[in-house]
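Before I ask anything, let me first share the structure, which is written out below as structure tokens.
One chain of protein is taken out of this complex; the other chains stay put.
Right after this comes chain A.
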Amino acid sequence: MFKFNNINLDIWTETYGISFYLTYLSRWPDLCCVQEAPNGHMMGYVIGKAEGHGQDWHGHVTALTVAPEYRRLSLARKMMSLLEMVSDETYKGFFVDLYVRCTNSVAISMYEGLGYSVYRRVREYYGSLGLGRASKDEEDAFDMRKPLSRDPHRRSVRANGREFVVSAHDVS
């Protein structure tokens, strides 16, 4: 946390209180990972957790971020695959899911490239970035999922997820 300024000063990355980070580290340290450059600078990090009941038991990507100067190097891809691997092998989850702003097309296409698909659209999940924007799309999130080896029949995903809308109150 003393070294993450180059990442967290970027607007897309939120800086949380101590308890946020320590909650994740004290419960799912193996779903949290930092990538460092050879010179010791932080390049990016991922924070995840395992949650849900029964068939819904899954890995969740809470935060995934890469410093501006280390973008376009497939770092996110590598961190995602680590998280998927741990969710699969250690936590035996059925799928991995994540939320992304509907306007963040770069991220969405990256996740699609990694095998994720939209499961549903969550209304007003994010705070507004300010007035005078395409605020609907900005505040809504796509819940994207990718099935793991415990779900060989792909029960955790569906094809028409973009049309499936829920409100933010209905999700945890």
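Convention: a residue touches a chain if its C-beta (ideal position, glycine included) is under 8 Å from a C-beta of that chain, and two chains touch if they have at least 3 such contacts; residues count from 1.
Quick note on the criterion: contacts and distances are computed from a predicted model.
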item: Chain left out of the displayed complex - its UniProt protein name, from "Actin cytoskeleton organization protein", "Exoribonuclease phosphorolytic domain-containing protein", "EF-hand domain-containing protein" or "Actinin, alpha 2b"; value: "Actin cytoskeleton organization protein"
item: Touch with the omitted chain, as defined above, among A:57, A:70 or A:99; value: A:70
item: Touch residues of chain A, complete complex, unshown partner; value: 1-3, 5-6, 8-12, 15-19, 22-23, 25-27, 29-30, 33, 36-39, 41, 43, 68-74, 78, 85-86, 89-90, 129
